[in-house]
Every structure is written in structure tokens, then in C-alpha cells.
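In what follows, a single structure is set out as C-alpha cells and then discussed.
Missing here is one protein chain; the remaining ones are kept as they sit in the complex.
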């Protein structure tokens, strides 16, 4: 397999349908990243310290949500520049990784 | 965006409500980490080799659970020292990452 150096990204939000759907659509339609996966957490808290937790199965609007994607370091840098005004500070984490293809 | 070097942590447990809730509460109340997200896996196994799997929707107590958090390397080192006696060996994984804020 060929190995390509990438930057791996995790963006932390809560499960506000519209906002996260907008970000995924943008990564898909405009930024054209290689792939995106969205995960819903079962509980968590952010810098505000306020706990988000699933107490009722049908009340998932306030749960943590992670939008995960990866692409070349240059492309991720460009995407993060575009996202800067849309994501709260401290909610984007990146690290170097390798994709095997 | 400003970039801060952090240590990213994933702690692997099974879905024993009390034990993981205790850990999240501790990270929140005492260690005051920047944020924690808890994810439930749909199946998995640990060093024991015993499979954990969701066969019944309402029987989720034995599913894998990951508690994810990040903070400065010094703070994470201190937290891991505190957790040493509470988490089974081989169930904590860390790597260096960058938070954008």
C-alpha cells in the first residue's frame, strides 16, 4: 500500500442538527475533503463545563457530536482558515497521521 | 487561530454506568480538563479477548465505552498519575495533538 501523510481533524460540537449538517455539507460540496464521519457521544462537556448527557432516548439534541475528517496538511490548513469564524475556539483538534491506499 | 500543543487521551472501559460516570465527574469537578466526550461502541473486545456486543437494544451495559479528553501535556501527565489505580493497565492511550483556538 502507498502511504500518504495527512492531517487528521476532530471538530467538537453539540447535536444542533442544522449547524453540524451545514458543516458536513460544506466539507462535502465546497471543500471536497476525502471523507467525513460524524459520531454522536453519549455524554460530555466542553470548555463551558456544562454537562451534555442522554437522559431520554428521544432527546438527543444536546449531545456531543464529533465531525471527523482528514486530508493533506495543506488542504486541512486551508479548510481550517475557512472554518475559523464558524467553530468556537478550542473545539478543533488536529494531529499528523498516515492514510494507506 | 492560535495553536496549543496538547496530549489527546482515550480511556477504554465497558459501559458500567457508575464507574464511567465517576471518572467523567472527576475529570469535570476535580481535574477540570477542557472537555470530555464519551462514546459508546457497538462492539469490541479488550485484552481479555472476551467480545462485547450489542444484541439487544436495551441491554447496553456491557458495551465498550471510550472516554476522550485532551489538555496540556503537564496536566494530562498529572491526571494519568491520579487515574493509575482506577483504570486497568493497557486501557489508556495517548498521543500528541494540537488544539486550534
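In this document, chain identifiers A and B correspond to the written order of the chains, with residue numbering beginning at 1 in each.
The criterion applied here is as follows: a contact is a pair of C-beta atoms (placed from the backbone, for glycine too) under 8 Å apart; a residue touches a chain by one contact, two chains touch by 3 or more.
What you see is a predicted model, and the numbers here were worked out from it, not measured in a lab.
For chain B, the list of residues touching the undisplayed chain reads 12, 39, 41-47, 49, 51, 64, 66, 80, 84, 89-95. Residues of chain A that touch the chain left out of the display are 1-2, 6, 8, 24, 28, 32, 34-40, 65, 70, 95-101.
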